[in-house]
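Note that one protein chain of the assembly has been removed; the remaining protein chains are unaltered in position.
Here the chain labels run A and B in written order, and each chain numbers its own residues starting at 1.
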Amino acid sequence: MEIWITAIIYGLASSGILFLVSLALSIGYGLMRVVNMEAMVYYSFGAYVTYTIMSLTGSFILGALGGMLVGAGLGLLVETQLLRKIYNREMMFTMVVTFGVFMIGIGIIQFVWGLEPKPVASPISGIVKFFGGVQIPAYRLLIIVIAVIAYILIQLMMNKTIIGKALRAGIDNRENVEGLGVNINKIFTITFVVASAFAGLGGALNAPLVMVGPYMGFDMLLFAFITVILGGLGSIKGTMVAALILGQVINVGGTIWAPLATVGPFIVMFFTILIRPTGLFGKDI
Amino acid sequence: MSQNSLLEVNELYVNYGKLAVLFDISLKINTSEVVFLVGRNGAGKTTLFRTIAGFLEPREGEVTFKGDVISGMGAYKIARKGVKYIHQDKSVFGDLTIKENLELSSYATGDYDWEPVFAMFPKLKILLDRKAGKLSGGEKQMLLMGMAIIGKPDLVMMDEPTEGLAPHVIQDLAVSFKEISKTTTLFIVEQNLPIIADIADRVYCMREGKIIVEEGCREDIQDLCFEKHL
Partner (left out) sequence: MNKKLLSILGPVIIVALMIVFRYLFPNKITFLTEVGIFSIYVMGNNILMGYLGYTSFGQPFYLSVGAYSAAIFFAYFGGNIFLAIIVAIVVGLLLSLVLAPGLMRLKSSYFTLINAALCMIGVFIFERLLIDVTNGNDGLWFRGNMAATPLLDVRYPKNFFFFVLLILLIAFYLYQKMDKSAFGISMKATKANPEKMTFLGYNVFKIRSIGYAISIMMSTLAGSLYAINFGFVNPNLGENTRAIEVLLATLIGGVGSVFGPFFGALGFLGMKDIVSTFMTRWEFVVGVLTIIVLFKFNRGIWGLIEDGAGLVQRGRNKKTVKVGE
């Protein structure tokens, strides 16, 4: 019994990271019809910056904040200098361009930090004991808490602020929002930077759990894709639901049969798409 | 004449890629006029509207509004200057409530006074928290017109506002057009002849990307429409 509860809670932590990292992809597609593959650069940089700051100052919090900031900065740079110019191009074009940016990002990481994977120590090492002998590392719980806070913040932003309302309206019909006098590009830049910061945060939070290496973005790219495809491209709610499902598939599935942790998400996505070609919450766009 | 001219389109040419769709369009809308644009499907009416509203850039020629050149300015800036454009597809933001839809209009213009909207369309006040996607076609059009008049724009352009609506709804809308036209200049693409005959000050007729007739004499408008448009 304990093993399943443990798996479920681990799953929630995975869901948290997946959600944070996938957000940039989901918003990029929803609002601008760009599959921005380079989003994983923000994730990787988030992890690396955390590593560097942590080895300099010993503070994980500073590291994570730094990772977020760098993620946001890169997002701002890429959105204003590149993405904005290619929004109207065909999907194939933008996908390959952003993939090119992703490769450049990997190249820069190799240049700055080298090829060797960097270990990041877990900032809190305690173990929380629950009823029935369930033991969960406190760090996983911390991830869940942070992801929940992030989700609440995003929901507040989407539903209570004018930026969120304009964003939801823009996902529906971009042109009409502009027609009302709203500078949708500015709205998108702001949102994109926020999403990039979350991707950086995802990288920072995941750093102690994985090896921080140049290709970490690649592994995550696939999982982030599965998340947004499963949820439906462009739906933030879908992204959240898909992250929750996949977290459980990875951890509970992996407990049932270890290889399911890697391949389970692909199988789930594969069959979902065959049955529902636009994902769980996606619109036909 | 030029003292009260609000919108001027001068020798406008528009392309879609290499395909030329509008040729040498010149027209003028004066303050507080109600002007209709008629023509067959594919004549270029929507393209002209989209160009004026800033969603397309002209290849040649320019659009001026209140004496300033607005072509090439970017759609949201044009909207803020006081040109509101209601699309043909009646696409309100379905995911947002009526209130949120109105908030978006107010945010851009800084005008949070919704009383004129509710005075014209009392139904919107009742349905304030309803998701706009759940409204009927007529209600959507009301919402769109309500959103358009927030911020007291000088010019409201509507692309086939009555298309696909039930006859009694169209009658209500015709009343609203008259109401709006008291404070705002209207430029409307329309196929509905009774409405045109009823409230038009002038009519432009387009065919194959050109303006072929301009008719300002009220008596002739109905004849013109029957003759050229049908």
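Of note:
The rule we apply is simple: contacts are C-beta pairs under 8 Å (C-beta built on N, C-alpha and C of every residue); 3 or more make two chains touch, one makes a residue touch a chain.
Source: prediction; values computed, not measured.
Remark: the absent chain touches shown chains A in the intact complex. Interface note for the absent chain: among A:134, A:162 or A:222, the touching residue is A:222. Chain A meets the missing chain through residues 29, 35, 91-93, 95-97, 99-108, 110-111, 115, 214-215, 218, 222, 225-226, 229, 233, 259, 262-263, 266-267, 269-270, 273-274, 277-279.
What we mean here is this: only the chains that are shown with their structure count from here on.
Chain geometry summary: the mean Cα position of chain A and that of chain B are 42 Å apart.
Only residues 162, 165-166, 168-169, 171-173, 175-184 of chain A touch chain B when the two sit together in their complex.
The part of chain B that touches chain A in the complex is made up of residues 53-55, 74-77, 79-80, 84-87, 91, 93-96, 100-101, 103-105, 107-109, 147, 151.
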